[in-house]
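Heads up, one of the protein chains got dropped from this complex, but the rest are sitting where they should.
Then we have chain A:
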Amino acid sequence: MDKTIDEINRRIREGSARVVTADEMPAIVSELGEEGALKEVDVVTTGTFGAMCSSGAFLNFGHAEPPIKMERIWLNDVDAYGGLAAVDTYIGATNKSVTRAESYGGAHVIEDFIAGKAIELRAQSSGSDCYPRRNITTEIRLEDLNQAIMVNPRNAYQRYDGATNTSDDTLYTYMGTLLPHSGNVTFSGAGTLNPLCNDPALRLIGSGVPILLGGAPGMVVGEGTQHSSAGNFGTLMTTADMNDMSTDFLRAAYMYRYGPTLYMGVGVPLPVLDIEVVRRTAIRDEDIPVSIKDYGVPSRSRPLITQVSYADLKTGRIELNGEEVRTSSLSSYRKALQVARTLKQWIEEGQMTLCLPTRRLDPSKQVKPMRETRKVALVQEIMQRKVVTIKEDEEIPEAAKKLLKGETNHLPVLNEQGRLVGVVTTFDVAKAVAHPERKVRVKDVMTRNVITTRCDEPVDIAAQKLDHHRISALPVVDAQNQCIAILHASDLGKLFKPGGQGA
């Protein structure tokens, strides 16, 4: 016995619709059976609350006197887009403030607007006959704007990969703090409550469908950027009026050493039309696989470490290579529940009726990687092949001589087989000279834990290593750990010289 959307909306208007949250559905289906659940339940509400970088808002400020065509625009010193009509802009969530701490960004401007705070608008123009004014500075609040329309290019990912880190260093990523040697696992998403997980074939979620966005009634615009539903990574483009939003469902955030981002609450109500909908919305955390990827490898295709489910992750521990590792989420399950329950309440009170997509999203779409026409610069293009090395059994004065002659601050140290075993710097040698007691040989003073690079490593990754470890040179080694060259921080500049590769 299928139901029509009109029938469901009639029940909503009459106040007799049965609305449940997506986490309640599995139990209802196992109790009543699929037919029973179809008869009993009219609407299933979903919800998620997590970091959604690809968010922002169109703002219209109204005209000033004399009028200005704003070409460069800052809101609380966060750059907003200036390529729109005179007094329109788009503020993106992840832009950092140019003057405040880098933990303040576009997301914070958006949250401050919604919280009712005054924001400083600064704008510049080159001036035109119709818009003579060159600059403006003023304080505005949300209520002063003509429009503040949030349009988020990519929200509510169908699912996310989990993250761990097999490298020797702590990493600070958009997946949070990742401890070295797989010390923890982080994940995101609300599992059974995730909107797109409850409609993977995209029968119900598409353009024009009403949603909860940041606490406001909004709608799905269409497919989100990077939508890749063929691989279960569908996304949504969403919109709602910022004036109706609340900081209960939208929060600015800052990921350490990554930057600002916006935590958004997004919920979609799903009409229970037929058995297919019942079956899909009965999905449990156990049924949703999550791939744990190694963020210790700085590449687009990060190695898969293991496959688990949301149910496993939510226990707070999973097993990785025979060891128990703690897991924790970046998104809030409590807030996701709050989103789904608020939607449920709206519908029960008749404040929101449902509709089917006016245009469906493509369930077979697959994301493509970027086409790159210029090859990425590799270490071999800028490394110094002439490298002065020293043997570990040599005496300190010999190292001092080589450092002087080699005009370098770093001497790679080799063992008898010619393999790299350490590095000595001018500083190590100076220290040894100051305290000559027992430090007679290079191996007594060298650093043994050497950070290295390889000739086929992209320059950006080598630069990141220099930065991360606050060092100024990397020995370049081959597969046998022979030191074949050295890369100095100063070599990075070569890429930007005329005739250089990058520029």
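The rule we apply is simple: contacts are C-beta pairs under 8 Å (C-beta built on N, C-alpha and C of every residue); 3 or more make two chains touch, one makes a residue touch a chain; residues count from 1.
Keep this in mind: contacts and distances are computed from a predicted model.
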Chain left out of the displayed complex - its UniProt protein name, from "Probable aminomethyltransferase", "[Fe-S]-binding protein", "CRISPR-associated Csh1 family protein" or "Aspartate carbamoyltransferase regulatory chain": "[Fe-S]-binding protein"
Contacting the left-out chain in the complete assembly, out of A:Thr327, A:Thr408 or A:Thr425: A:Thr327
Contact with the hidden chain (one of A:Leu32, A:Leu84, A:Ile275 or A:Leu337): A:Leu337
Hidden partner chain, touching residue among A:Tyr263, A:Tyr295, A:Tyr310 or A:Trp346: A:Tyr263
Residues from chain A at the interface with the omitted partner, ascending: 49-51, 103, 172, 176-177, 179, 184-186, 251, 253-256, 261, 263, 316, 326-335, 337
